[in-house]
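Written out below as structure tokens is the structure these notes cover.
A single protein chain has been omitted; all remaining protein chains appear in their positions.
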Amino acid sequence: MTKTNPGRFFEDYRLGETITHAVPRTLSGGERALYHALYPARHALHSSDAFAQRCGLPQSPLDDLIVFHTVFGKTVPDISLNAVANLGYAEGRFLRPVYPGTTLRSVSEVIGLKQNSNGKSGVVWVRTTGLDEADTPVLNYVRWVMVRKSDPDAPAPETTIPDLADHVAPNALTLPDGLTFDRYDTALAGEPHRAADYQIGEIIDHVDGVTVEEAEHMMATRLWQNTAKVHFDATNREDGKRLIYGGHVISLARALSFNGLANAQMILAINAGAHANPCFAGDTVRAWSEVLDKADLAPGLTALRLRLVATKGAPGALRGDDGKYLADVLLDLDYWALMPA
Amino acid sequence: MTKTNPGRFFEDYRLGETITHAVPRTLSGGERALYHALYPARHALHSSDAFAQRCGLPQSPLDDLIVFHTVFGKTVPDISLNAVANLGYAEGRFLRPVYPGTTLRSVSEVIGLKQNSNGKSGVVWVRTTGLDEADTPVLNYVRWVMVRKSDPDAPAPETTIPDLADHVAPNALTLPDGLTFDRYDTALAGEPHRAADYQIGEIIDHVDGVTVEEAEHMMATRLWQNTAKVHFDATNREDGKRLIYGGHVISLARALSFNGLANAQMILAINAGAHANPCFAGDTVRAWSEVLDKADLAPGLTALRLRLVATKGAPGALRGDDGKYLADVLLDLDYWALMPA
Partner (left out) sequence: MTKTNPGRFFEDYRLGETITHAVPRTLSGGERALYHALYPARHALHSSDAFAQRCGLPQSPLDDLIVFHTVFGKTVPDISLNAVANLGYAEGRFLRPVYPGTTLRSVSEVIGLKQNSNGKSGVVWVRTTGLDEADTPVLNYVRWVMVRKSDPDAPAPETTIPDLADHVAPNALTLPDGLTFDRYDTALAGEPHRAADYQIGEIIDHVDGVTVEEAEHMMATRLWQNTAKVHFDATNREDGKRLIYGGHVISLARALSFNGLANAQMILAINAGAHANPCFAGDTVRAWSEVLDKADLAPGLTALRLRLVATKGAPGALRGDDGKYLADVLLDLDYWALMPA
């Protein structure tokens, strides 16, 4: 009997089953320092204990995307080891800040299955929850992937497509206990613009570009204990290229968006996301944002719904005349961020 | 008088002398995070405080190889700066878990000397001990290196070849105080296979490969304050290549071995080891293991004696017809690991 994990194939998933993902992980100041070394992250709430304490938190929480990547990474051996494509995200909600010292683990529920018409693969929808060491949920999101079948003759499951929200409703966004921007210092945060200064429809070009190196994306991806071989093994693809973990591009784009969105301190929800084209070492990643919506959550606290687009050329259009993403587009992410009103 | 350290030459060693190695080092969660970024390490005991606490430990200990590399790195300026070759390891014993906050230092005793017949170099055997800030030993191992003579006319020392055990006897293995696998959770550990599921002679191909980058192995080697110039200076060799620290390959192979040996949670001893061929950036490192022996140490706790082989091609044979390591073999390591029975 083989001892190694071959990953799950499409026919291995059962609707409603719960998968406990392996290898809980305790996060520390070390992960925070590495996050700052790997991404040009500067949002003050995630950088400074003193700033976070002025905002009513006990200390600086780990970057929301550290939590996302850690929770996501644990699901890879069970969900996406044999995935052909990572198709989408929905209903991602950050439920409470995560501080250094927290141990995270992940569980996923299979909420949808649909065999493809070619009979060789199918789409699996899972709702993944990140839990701390007291089993309190810190993050919850749906993603769906296309997974190969191992046995083409395995019977197709009944098709179940989950009913997913187009975006997280503002009243479903969770604010951290005690959070207040009453004593918010825009000079220390880096920009004067508050939520009221942003217009729905406004486009912000984040200006800066970062050329990506192999060592960086592999260190980042390993840090999240994400083991998908396409990221690490140059012999895996015929062209000798290592595919960069899509989450690396999310973090790069989010960090670049500081320049123009320095006060969008926390990610409250991920509404949707598409990895439009693959990213490889040598690409220079840039980003732009579009303000999609605004919602007042509490006195002084406003959520901005943002489209965050990463490109590998000059920022420009998103889709061609055929409705498809242009070749330069790497990421199209729809999320809610928290800002001082 | 020159102020810099020229390193020791063969004639500088005296049998029985004790060498205090410089630069004690306090380890923190930062080293742990970097270890996870540099290697695909996933053993749960070294990843999660919560998992370690269920196993009776106060928190997650630092990876055994963090301890090994830190202790080893301190010896380089005194033992291997002028080494021609790192010939072997023996009698390596991990004596207690090391937690973040511990300060490690190293001392070595010269236990063997043998001048080579060419009169230009010799073999030095040292027993190195890693000590914490209370001078409690945490690790003990023998290694031997071939070192150049500075003065070919220096007299040869009396030949003394230490009597080294072929492998650490099971009753010499040290279990951490309080360790128990009574509440061990295989789902969180990542695989169902316990010691009883492994057969002596069984071979496990760990499947995954990692292509190594210059930045990664240099960061790792520096992290252990290992200063051997062959690892860092591209002008040092005629071919412009930087030789990868052998310990980097050990860590890569051990981390890759998670896939098939996820429950081999701790390294208890290093019985022997050979760096069969040099590793360079661009190589894709793979690994396979062979179960050499098993030993029950305490109720529920079994040690597996494992051969861990790292290769830079597809895993295959170890030695050619001439008995020499094949060109693709990078590492042949013999160690004891602790598993739930």
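A and B label the chains in the order they appear, each numbered from 1.
Definition applied: contacts are C-beta pairs under 8 Å (C-beta built on N, C-alpha and C of every residue); 3 or more make two chains touch, one makes a residue touch a chain.
In this text the structure is predicted, and so the values were computed from the model without any measurement.
From the options A:T4, A:T26 or A:S47, the residue with contact to the unseen chain in the full assembly is A:S47. Among B:L223, B:L256 or B:I270, the one in contact with the hidden chain is B:L223.
Only one residue from A:E17, A:D177 or A:E213 touches the chain missing from this view: A:E213. Counting the whole complex, the residues of subunit A in touch with the unshown chain are 28-34, 36-40, 42-44, 47-51, 59-60, 100, 187-191, 193, 197-198, 204-211, 213-216, 259-262, 282, 284. Although one chain is hidden here, its contacts on subunit B can still be listed: residues 2-5, 20, 22-26, 28-31, 33-34, 77, 100-101, 103, 105, 133, 213-216, 218-220, 222-223, 225, 227, 229, 232-236, 242.
Basically, only the chains that are shown with their structure count from here on.
Our note on geometry: subunit A versus subunit B, Cα centroid distance of 36 Å, whole angstroms.
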